[in-house]
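Each remark here refers to the structure printed beneath this line.
A single protein chain has been omitted from the complex, and every remaining protein chain is retained in its original position.
Chain lettering (A and B) follows the sequence in which the chains are written, and residue indices restart at 1 in each chain.
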Amino acid sequence: MMNKKYSSIGKDEKKIDALALATGSRRFVDDFELKHCLHCKLIYSPHAFAEILEIDDSAARAMGGVVDVLSYKNTPQILHTSAGQGFPEPSPYDQYLFDKTVRFVGDRVAMLVAESPVIAEAAAKKIKVRYRLREPLFDPEKAMDADAPKLHGAECYTPIGASYDPQRNLAAEVDLGFGDLKQGESDADLIIDKTYRAHYGSHCAIEPHSVKTYFDEEGRLVILASTQVPFHVRRIVSRVCEFPIAKIRVIKPRIGGGFGGKQEVLLEPLAALVTLRHKRPARIVLSREEVFQNSRTRHPVRVRLRTGVKKDGRITFLEMDSLLNSGAYGSHALTVLSNCGSKVLPLLNKIDHLHFLGRSVYTNLPVGGAYRGYGATQGYFALNQHLDILCRELDLDLPEYLKKNHIREGETSRVFEALGEGKTGVRQYVNSCKLDECIDICTREIGWYEKHGKRIRQDDKVRGVGLAVAMQGSGIPLVDMGAASIKMNEDGSFNLDIGATDIGTGSDTILAQIAAEVLNVDLAAMIVLSSDTDRTPFDVGAYASSTTYVSGRAVRKCAEKIRDQIIAVAAEMLDVPAGKLQLAHATAEDPESGKRADYPEICRYAMYTANQFQIHAVASEFVEESPPPFLAQTVEVEVDTRTGAVKLLKLVSAVDCGQAINPRLAEGQIEGAAVNGISYAMTEEYLFSPNGSMINKNFKNYKIPTAADLPEIKTFVVPSHEPSGPFGAKSAGEIGINCPMPAIANAIFDAVGIRLFEAPFTPEKVYKAMFAQKDSQ
Amino acid sequence: MTKIHWHYPNSLDEAVLLLRDPRIRAVGGGTDLIKRPLSTVGAFLSLWGLNLNAIDLRGDTWSFGSMCTYADVLKVLEPEHSGHVLYRSLLHAANTPCRNRITLGGSAAFAPRWSDLAGPLLALEADVHLGGDKEETVPYARYLQHSELRKKALITGISFLNFAHRAAHYREVRTHNDMPQFTITVLLKMQNSDIREARIILVGSEARFLRLEKLESHLRGKRRAQLDADALAALVEVTFKSRPGFDPDYLAHKAKTESARCVISALESR
Partner (left out) sequence: MKRTLNINRKDIELRFDPAESLLHTLRNHGYTEVKSGCEEGECGACLVLLNGKAVNSCLIFTSSLNGDRILTAAGIGTLHEPHVIQQAFVDCGAVQCGFCTPGMVIASYALLQENPEPTEAEVRRALSGNLCRCTGYVKIVEAVLCAAERLKSER
């Protein structure tokens, strides 16, 4: 085994906060008690597109216990984006905290501030708003028409100078390619041209978005936030609330799941404003309904794929045309769009003629944002079905086809360089890729060669199997940065302070494992503090599958500095040359002389004996590449030929995430993402009324699975080693969500010969497709 | 403070008297109440002090107090009566914690699809006992038809005959924790291998509570080998209203198919 030489890396260490969470002692934002706290209730637009003519809050303000009503009239009017990204953000500046125009059903109109949640709720109903209605735009395909309603004015802009044209409802555009499509077309024996549609989805973190703010004893603003991006929260709040960064402290306690939904800086500025205005603590916690409609979603994307192929399966050209529905604002509109190509197309790196056209457009519908998978999920839904279609057309075996055509170790793709996250990318080579092994495991475990194409039938039920593959990234190259600080205590323990943001993923644990490995101590010797902007160094936050790779490298570098200091102190103390000392089991030893000192002795020496100093170091890392993890997933389904009901019988995942720092936690990431993907494929769906209002904004009607709904799920973490990663690690957080939807679609086709281009695969949809097929035959 | 008064009657008479005020709402399991706007409610009345939770099998009659929860019922029926139509119907109703709270009385009175009780009660041809000015026992089918009964009287219990039968229950759901689009309850009285009597109830269609009489009469005297799923499905006449996310024609098709399957599953059950 590759990890034999490690003491902590590759071990299934228990998550360090797990017991405190299981016994309920670790706190989430809303678990902190604040005395004399003000409670806030947002008021939302019932119209998809309208101008606010008048807000009459007199009746509400007259109620006892009502403290304030915020709206565009009394809040700073600063254009910004709520996308919690690095600075300057690649998303357009097209939002105010409160605006005079509302652009989707659920857009903010005002916020009631009161002494209790009950009063806030009651008073919110007394706000009277007069609107002038405007014709809404719901169809993204028509968004760029000359006569389409325009959502945003010319004052909106993109701070990074990306393609952006509010006059055409164009929130972002990417247009690139190489080679010559015409040549590719003439080389082709067959052209396959299909259109796939990925739909809206909600993150459904079980903890709703929450924030609490207060002034500390010294008049600094403290923000307790349920966020993935504490440092971006501090920066954005400072800007839109016009309050200095030096006077803001953001603390991230435990977070009840994020999945991208809490990368958005939605509530923090509002609570901050209340505290700034009234010098009192403030609390905003969204209801489940608000999370569905008023926070952020997965961007729906329509992907048209056109490929030319030779009879042997070689792809002569590929053209991807992606239309992303950004909803009312352009949060992550450019980068999700980019990733729909940049995280997907490099997988097939042997195509000479390629073109990617991506457009994100505004509509008067709920707003997209970051969501696990981040465009790749939408792109892979198209690509994996497309390759299944291709193989069936040419009578090729999909697993073998994929193995022959995917990018391999030592290879690059021109797409890496051409397309980054919203700008040109970075040239990089793949230095670890075990996708062949992943495919082999998945096909073996599902019984591919016994079942594929066999349409095994029992009574009304027919079985089929499907396969999908994916890659993702590990952070954003040349953008993402993480940092760590470590200091040593006199009992041989270490404070590890990291900006990295554990939102339930276990990053506190795996980053501590990395430090423990370098320092030759047990995990228990690491005391972890993460994401407190006053106490920990900077980190971009939990997104883009970056934490293990980017922050992990920072932690390793920092721990190495500490190790060097420990050795230097021990050398002085023991009077042996530093080069002779070895560290093992929290002890420095010179094997030759047998002289040794354990960590408590070394630290005490440094603190109290001679040349006193604190053993302490800070290190940060930014990365120049983003090594992709790889994944294969296979599923077996059973389709009821009478009703169209699809039952998932089994799902197998095999992932190459480099060296798993903690295999059990890595499995947990893949399993959770896989089930999120299953759920997106099978039941999740935004339903809208004709006026653009989401009508199923609760768990009663927006269905995610329970434990009783899921089949056998097997996960394999394939041995791998990424040379640039900390101890060989890559990422595992997002990739697992990319394959269930296409794999299930492919399996349904395998069972009943129905190709479904849009999920969820409800019984009704499958039945109607089967019926239509019967009719046409 | 919300201006809501609570009553905690200790006697049925007191409770019934108070409930004549339309602004007073009875609270049993209460699982459907808490998110409702409370503006129309003047006061709540807790039913928990009335001791309406007895369960009894006396002679040939089962009787259950209206404050029995689904979990109480399941526990009493388990394991000897786990083929009973009531057991099969309640086993997957709502979700696990809700079954600990949902009461027979509340579900009988409001008949929500979420915790469908109408299906098994109609199949059992159960009676409901009403407390009120005068105590009254009425067939549940009649209770459902006459909304004034619901308004003026409080269900204190339900009862039905104890007899041998085979049963199956189907919930049209997307996940285990879902409001069913419809439910199907099948109860078969057998004579050796022949169906002597079939009672099949479809809850949730346009008719809300539908007895599949054509199918029932077709089944009389038949045995498994004589049944064909397609033929059974064709005997089901049902229509649905449009609901967001569901096509009524598809639901009708599904209901027909699953009704036929449910009959066969009941027949093959033990």
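Descriptive notes on the structure:
Methods note: contacts are C-beta pairs under 8 Å (C-beta built on N, C-alpha and C of every residue); 3 or more make two chains touch, one makes a residue touch a chain.
Predicted model, so just to flag it, every value in this text is computed and none were measured.
Considering the full assembly, A:15 is the residue among A:15, A:41 or A:80 that touches the omitted chain. Although one chain is not drawn, its touching partners on chain B can still be listed: residues 1-6, 8, 27, 30-31, 33-35, 38, 44, 46, 48, 69, 71, 92, 95-98, 100-101, 176-177.
Counting over the whole complex, chain A has residues 12, 14-15, 17-28, 30-31, 33, 118, 203-208, 254-257, 259, 285, 287-288, 503-506, 664-665, 667-668, 671-676, 698-700, 704, 706-710, 713, 715 touching the chain that is not drawn.
Please note the rule applied: only the chains that are shown with their structure count from here on.
Chain B has its Cα centroid 44 Å from the Cα centroid of chain A.
The part of chain A that touches chain B in the complex is made up of residues 118, 642-643, 682-683, 685, 687, 689, 695-696, 700-701, 703-706, 708-709, 762-764, 767-768. Those residues of chain B lying in contact with chain A across their complex are 2, 95, 174-179, 244-247, 250, 253-254, 257-258.
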